[in-house]
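What you see is part of a larger complex, with each chain still in position.
Labels for the chains are A and B, by order of writing; each one numbers its residues from 1.
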Amino acid sequence: MVYITRREHFNAAHRLFRSDFSEAENLRVFGKCSNPNWHGHNYILYVTVKGNVNPDTGFVVNLKALSQLIRERIIEKLDHKNINLEVDFMAGQLTSTENLAIAIWEELESEIRKMGGILHLVKVEETENNSVEYFGN
Amino acid sequence: MVYITRREHFNAAHRLFRSDFSEAENLRVFGKCSNPNWHGHNYILYVTVKGNVNPDTGFVVNLKALSQLIRERIIEKLDHKNINLEVDFMAGQLTSTENLAIAIWEELESEIRKMGGILHLVKVEETENNSVEYFGN
């Protein structure tokens, strides 16, 4: 088993809030992240795939193909977008980094299996101080 | 003359667009940065101050005081905010990184002179690939 990781990034706006909360409650629970006028981040995404090395290529999976998959399925939908309003796979969810990592996993897992790899880890860095890792359940 | 630099950061939403442009024109000129639903960045701000070293302290200016000034005048107003809608010193301006750097310079220059230093450079990194520097005019 070898693990390969591809790093991609996207810049997006979001807001943490619940519509069933008052603005004061949102502020208490989510702090300045609940700003009704949005804020944003340069998110960094790491996708780790595991598998055996194909002796014909020396690859677990082709990294160029993996990068293309991540861009089509994830980056195209998130980059320069509003995560709360415009991203189909986040619809109806709190846009925490935790939920984002889980949703990205759900989008990628079966596609990566079709490429011959096993999705191992989705890591999302929201800032250089805050990150989330999801290994599936 | 010695130059000291303080690094701070803020996470904000913005959008590049002109209200006198059609959506198609905005898209042509500003690309995906014109998304009406906003996007955002983890901005990094570098403020460089020059001056002589005070022999009593070994400092050009006290970095703790400089950091506090930048936070009060700049970071408090930008962090987790929408630059187009909520930042007084950007009101009515295109929120390009260029204009942001110039506006931060205007906010800081006289305050830094009061501290005994001379503002030399405001540098704003929008992403790890794009940055702007302003040395005054």
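What we mean here is this: a contact is a pair of C-beta atoms (placed from the backbone, for glycine too) under 8 Å apart; a residue touches a chain by one contact, two chains touch by 3 or more.
Because the structure is a prediction, the values reported are computed rather than measured.
Enquirer: If you could, jot down how many copies the complete complex is built from here, 2 of which are displayed.
Expert: The number of copies making up the whole complex is 6.
Criterion: only the chains that are shown with their structure count from here on.
Enquirer: Taking the mean of the CA coordinates per chain, how far is chain A from chain B in Å?
Expert: About 28 Å separates the centre of chain A from that of chain B.
Enquirer: How about chain B: which of its residues touch chain A in the complex?
Expert: These residues of chain B touch chain A: 9, 11-14, 32-33, 35, 37-42, 79-82, 85-86, 127-128.
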